[in-house]
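Take this structure first; my questions come after.
Heads up, one of the protein chains got dropped from this complex, but the rest are sitting where they should.
Chain IDs A, B and C follow the sequence of writing; residue 1 opens each chain.
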Amino acid sequence: MIKVGIIGATGYAGQEIVRILQGHKNAEIVWYGSRSYIDKRYSAVFGNLFQIVDAQCLDDNMEVLAEAADVIFTATPQGLCGSLVNEEILEKVKIIDLSADFRIKDVSVYEEWYGIRHKSPQFLEEAVYGLCEINREQVRGARLVANPGCYTTCSILSFYPLVKEGLITPDSIIIDAKSGTSGAGRGAKVNNLFCEVNENMKAYGVLTHRHTPEIEEQLGYAAGTDVKVIFTPHLVPMNRGILVTGYGALTRPVTYEAVREIYDRYYGEERFIRLLDPDMCPETRWVEGSNYVDINFKIDERTGRIIVMGALDNIVKGAAGQAVQNMNLMFGLPETEGLEMVPMFP
Amino acid sequence: MIKVGIIGATGYAGQEIVRILQGHKNAEIVWYGSRSYIDKRYSAVFGNLFQIVDAQCLDDNMEVLAEAADVIFTATPQGLCGSLVNEEILEKVKIIDLSADFRIKDVSVYEEWYGIRHKSPQFLEEAVYGLCEINREQVRGARLVANPGCYTTCSILSFYPLVKEGLITPDSIIIDAKSGTSGAGRGAKVNNLFCEVNENMKAYGVLTHRHTPEIEEQLGYAAGTDVKVIFTPHLVPMNRGILVTGYGALTRPVTYEAVREIYDRYYGEERFIRLLDPDMCPETRWVEGSNYVDINFKIDERTGRIIVMGALDNIVKGAAGQAVQNMNLMFGLPETEGLEMVPMFP
Amino acid sequence: MIKVGIIGATGYAGQEIVRILQGHKNAEIVWYGSRSYIDKRYSAVFGNLFQIVDAQCLDDNMEVLAEAADVIFTATPQGLCGSLVNEEILEKVKIIDLSADFRIKDVSVYEEWYGIRHKSPQFLEEAVYGLCEINREQVRGARLVANPGCYTTCSILSFYPLVKEGLITPDSIIIDAKSGTSGAGRGAKVNNLFCEVNENMKAYGVLTHRHTPEIEEQLGYAAGTDVKVIFTPHLVPMNRGILVTGYGALTRPVTYEAVREIYDRYYGEERFIRLLDPDMCPETRWVEGSNYVDINFKIDERTGRIIVMGALDNIVKGAAGQAVQNMNLMFGLPETEGLEMVPMFP
Partner (left out) sequence: MIKVGIIGATGYAGQEIVRILQGHKNAEIVWYGSRSYIDKRYSAVFGNLFQIVDAQCLDDNMEVLAEAADVIFTATPQGLCGSLVNEEILEKVKIIDLSADFRIKDVSVYEEWYGIRHKSPQFLEEAVYGLCEINREQVRGARLVANPGCYTTCSILSFYPLVKEGLITPDSIIIDAKSGTSGAGRGAKVNNLFCEVNENMKAYGVLTHRHTPEIEEQLGYAAGTDVKVIFTPHLVPMNRGILVTGYGALTRPVTYEAVREIYDRYYGEERFIRLLDPDMCPETRWVEGSNYVDINFKIDERTGRIIVMGALDNIVKGAAGQAVQNMNLMFGLPETEGLEMVPMFP
């Protein structure tokens, strides 16, 4: 039985790890870390877990936790994991960091976009970018996994085969993304109040959103060259879900079937990627509560562009589900263990 | 492996049976009946089940189905099950009817409130009212189970111990109930369009809702006398969930602790009923996607009344989940098999 | 031109006063008070008023404001108005207080339910309870008006004729109320975040909500005797609207027509009360954005009770609209000036 500690267990992603692990055969949670709710019963914060989880919230002491756990999930704001981790800890415990601290290899890029100093740049090289479908082998051997961002997971998986195969010009990528509000976290902010979000649609962080360099770096590896994307996130009045509508200029005329064949080659065997039938558009409702990413595309012969669409649940495949998927890989378990939730509709 | 047939598989309750049975170890679906979508792929109707369910929708032929299945769920409008069932069928297959056809013992009451003639009154006596927590033993031996209504399940379970113990005067019960919109079904009606439901709150069917006689009959059995309730349903702009706020006049002064002891006696061992801690109010978000009913109450000494509150997911414990729970009982399986879904939040 | 000052201009009620007064012929706003946003442009807080309101937010200085304005609206938390008002100010300016400070005549009741000391009990007797349809004449001559609560307005107006005419037993009243989330204010609280409210229904403040004594006091005046009500508020995932479903025991058998005649007598000439046709239930969508209260009722002969239903927009008739209606009365203007907004649907 893998002993799991969670730092940041009372955020939306932390709670989702808890929910998912209730159905996991090989893991048990030994530490519910939450600075804001120390000594409070976990199920008093999340009533859905009443009579399911019988534990108190604990402090965020990574030193102590490293002794008690086999793996630590840090579902915390940027900077925290980087400030706590050290070699001694990493020798005792594996870490899956859901923040951005170890996602970007170039520390200056991280510091520029996030506006904070990185406290542990020495682990950047070691850290593995935990996008399982792409970096599966590296994840298996990792001590420290940087769990990808929600927008990023959806954007990269949607575009990866096209970029890797050189089918689109790297500087032509535009990603218009829409996210449910749980992506904004559980902090008490006026902007995220019900009456501010409900009955509204807006773009935010236009040209400045922090997932931009993460997408560019990973797609850059695929392209083998620098990639510059325009990434525009939007806030949608719904709880869960990310929808990416992406645009790119084709490098040559292609048919739907030819492109489909490429996607099949990359993702045909992937348990959590569903390539939809022609003319079906991904919808967030069809993936809600599950670890699936639904992907499809359309080719516009009139303009020589391709429209790529992806949908996932931002808290599952975009955060907690992928984190558990990474844990499964790191501990040699079946990759799908605990993750076969059927999407819930309506 | 129990072979399951579903008639009405493309309604919300039918689909939820499908979703739940994906996680059931002892059951497999052999028939997805849906008159409206015959020969259409099931996953083309419900995209959440893409690559999970690989079957076509079939006609509603109960004769043929009785040969193919061990149990039939009828998740259809009132009148259909009553018009199809006969002795020959019941000798071959068990039936769990999610409509109201076999819920009310008095055929004249049924015909008055539903405004249709009952086609199979001869099975009314045999049919067992499938409220598992109350009629568990009878369900085990049943061939034909009348699966309770969603409002009814929540109302009866909330009030049952009080009525059974004579703690409230039977004619004082007022049930003010609030339901998510999936309870209105998947039929294409203007009243259920997004823009008609969203940003609105209304009562409907005031004094005339069909779940009234069902509640009165069942609470009457508990009281050992006639019970007349005022039942006021409301439509809430959310997908799932029923919240019941009930009021009753106490027959004698009681403490919270004394009443709690009674509830504990009735429900303390029930896996799917959660009696909340004092001062916690049931909320639909904490049961969403699960088979739980959350119950609590408050005593108003100023007016000598008790306020009883219950919350459940109308499609799960209020329909499909309870139907599967009944199936488990009828086939001698563990009652919780396939039903241990953790509520999903947010 | 009446000069208007608003203290608490950046809450939802304060902003609605601003919105309404844009269409008022005889009033202009001279002071946008908001401690949290001092010196910030008002339209930077509420983008709907961009290029409509060109003013900065100011401090809450009632002394200075009393010189500048003819009337002050205090749309602030409990206790503030009571702590600022004094005789000198009241000699210079009329005050319409949207908080609870002057709603309850008995200072001990106020202090018990609100848990704070009243700073100006000397004005309690003078203050007029500004429920225009009932206290119209007293409002006309008032210096200080206590603008009623949102739940209270809906509850009292719905029940008033019945109580006044002795048609229901005073201790039988149960008010099951449902409110949109703007009623919870614009403060940054986890409980009011989008993901906490959306897809949820809950009761709160059961038996302890502060509008209870306000309802009891006002209905007590109508009944000529003490009234004890059970009042259960619920939070609904929508922005605006209050729906009251009320229950009471009839003192004698009556017909729908007889009761309707009574309502007609009380409200037939009221511009902002709409008595619906038989069998129509009030719905919040039909009053959204307007100053209307929609009322109807049904009689349950089976149990000898009446069900009274009322709907209003909590920010308009339940707060800002009623406040402007009070202002119109206090300044001798047509009562409907600025308030003839047609409800907006969808």
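A few notes on this one:
Definition applied: a contact is a pair of C-beta atoms (placed from the backbone, for glycine too) under 8 Å apart; a residue touches a chain by one contact, two chains touch by 3 or more.
Predicted, not measured: the structure shown is a model, and the values here were computed from it.
For the chain left out of this panel, the touching residue among B:Val85, B:Ala100, B:Ala142 or B:Val197 is B:Val197. Interface note: of C:Lys94, C:Arg210, C:His234 or C:Arg274, the residue touching the hidden chain in the full complex is C:Arg274.
The residue from A:Glu28, A:Glu87 or A:Glu199 that touches the chain not shown here is A:Glu199.
Summarising the interface, subunit C meets the missing chain with residues 12, 15, 19, 22-23, 46-52, 182, 199, 239-240, 274, 276, 280, 283, 285-290, 294, 340, 342-346.
Residues of subunit B in contact with the chain left out of this view: 12, 181-182, 186-190, 192-199, 237-239.
Residues 171, 174, 176, 178, 180, 195-196, 198-204, 206-207, 228, 230, 232, 234, 236-241, 243, 245, 247, 281-285, 288, 298, 300, 302-303, 305, 307, 309, 311, 346 are the ones on subunit A that touch the missing chain.
Here is the rule we go by: only the chains that are shown with their structure count from here on.
The two sequence copies subunit A and subunit C touch through a face in which the numbers common to both exceed half of the numbers used overall.
Relative to subunit A, the most remote chain by averaged C-alpha coordinates is C. Each chain gets a centre from the mean of its Cα atoms; for subunit A and subunit B, those two points are 37 Å apart. For subunit B, the set of residues that touch two or more other chains comprises 199, 239-240, 283, 285, 288, 346.
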